[in-house]
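For this view, one protein chain was removed and the others were kept in their places.
Moving on to subunit A:
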Amino acid sequence: MELRDIAPFPTSCFPSSLFPTMRADVEMNEESSKLFEREQAIYNNLDERFEIHKEKYKGQQYSHIYFSRLHHMRNLLYSLVPNWKPNLPVKTILGLEEGKECIIVGTIYKHMKLKPSILDEYSKERSKVPLVKPHNFVHPDDHLILEDESGRVTLTGSLLDPSAFVTGIVVALHGKETSEGDFFVEDMLEAGIPPQTELPLSSIQCIKNVTYVSPLQLGILGCLIILAGEDKYVVFVSGLSIGSSIFNPLQFQLLVDHITGHLGDRNEQSIASQIVHVVVAGNSVQIPQVLLSGHTIAPRDQSTLTEPIKELDILLNQLVAAMPVDIMPGPNDPANFSLPQQPLNRCLFPGASAYNTFMSCTNPHQFELDDILFLGTSGQNIDDLFKYSEAKNRLEFLEKTLKWRHLVPTAPNTVGCYPFTDRDPFLIESCPHVYFIGNQDKYETTLVQGPEKQLVRLICIPKFCETGNAVVLNLRNLECHTLSFPTSLDL
């Protein structure tokens, strides 16, 4: 069965990103049988809940997000409490009675001594140079407070270590009120890893064995499934930082050439043809800080503002001509500051946006590839957790956010966030199969098993400008490895 047979189907049957590249492959097939066809994967963008173009700011405050969050998580925890401790009464915080054991559900607030306050800015001189990146603000004197609509209560007891928690997570606590008015914690219940739809990997494998089925009967989806069963790879790259002093154009060009199949012999090209998708996870450009200090820029210097973005567009152009690319904004990119960051404007990419394989996405970003659910951010959520709490490594933070069922628990407390009134879009309703964060210092990955047979691949994508590493994920078995482009001449 040749790809040519599929061409007569009407365009509306095809997910739009597939059609142009398939036709190109068909033409190449006719000219020379030595060229490889790139694999395809069915892409489904699920960013709608992170978009804010329909929202209208009416002067609301952040209390609505916390209300939404508490309401949803509380309902969830109430349904889990009977399995956890069935005989204890569940109370609100104002309904606590001294000495009586009960369960309360609320949002945690962590009182931190070293947490920077906005008022500090008024006591120091305004400096043009950005402050050194702050380190960890954890202090031994931090304590936790539980809060719901009726009131708040300080938590005591040795079970909860404040350095492991942050403000904004919703938990259920078992304990009793002490004579001082504090709540002595005996046990804690987190929501746990959310339910996950089972991976359809096995179904793809068995269809591979069918010898011939008429494409007209199965339809386009059926044909693609028959073609699959091979390894398909997704490339993650982040922290390109084009425009910064450490950006090496050769490194990124090598990456682009390798992915698009312009490098190497037939073996390498066959590997490259199995890459179905590229995700650029934030910090693709870095505008020189001196230009952002607020002074007016002379016309001759204005071009330096746009140089990095133009360079990114040229490089992206080469990528999108070959396969679908998702680009997410990061903390240094020209997008809004607060989460959820909105997609980078298509005007920034006059060359690349002409292709329909170019997808500008929000941060956080959620999508499906061949029914495998991906969820990830450009790193702001985990970087903030790192500032306000402690854990073994970044992967543990990722796992904690899954267990707390919230992508960015510290929003809006210490991470900028849009004041939604009717929902909290960062709640994780269904467990992703792949959970990634960008702009980390080093590559780390692990496979997490949940109590209900959930399986999640956690990935920390390293900064490409510093490490020269991109991450490659195999969709068939969720295995991960790095793609490394060292360009130093040390031998």
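Heads up, the rule we're going with is that contacts are C-beta pairs under 8 Å (C-beta built on N, C-alpha and C of every residue); 3 or more make two chains touch, one makes a residue touch a chain; residues count from 1.
Just so we're on the same page, contacts and distances are computed from a predicted model.
When one chain of this assembly is omitted, its UniProt record names it as which of these: "Transmembrane channel-like protein", "Tax1-binding protein 3", "DNA polymerase delta subunit 4" or "Metaxin-1"?
"DNA polymerase delta subunit 4"
Return the single residue from A:60, A:197, A:303 or A:487 that touches the missing chain.
Within the whole complex, the residue contacting the unshown chain is A:60.
For subunit A, which residues reach the chain that was dropped from this view?
Per the touch rule, subunit A residues meeting the hidden chain are 58-61, 63-64, 67-68, 71-72, 149-150, 419, 421-422.
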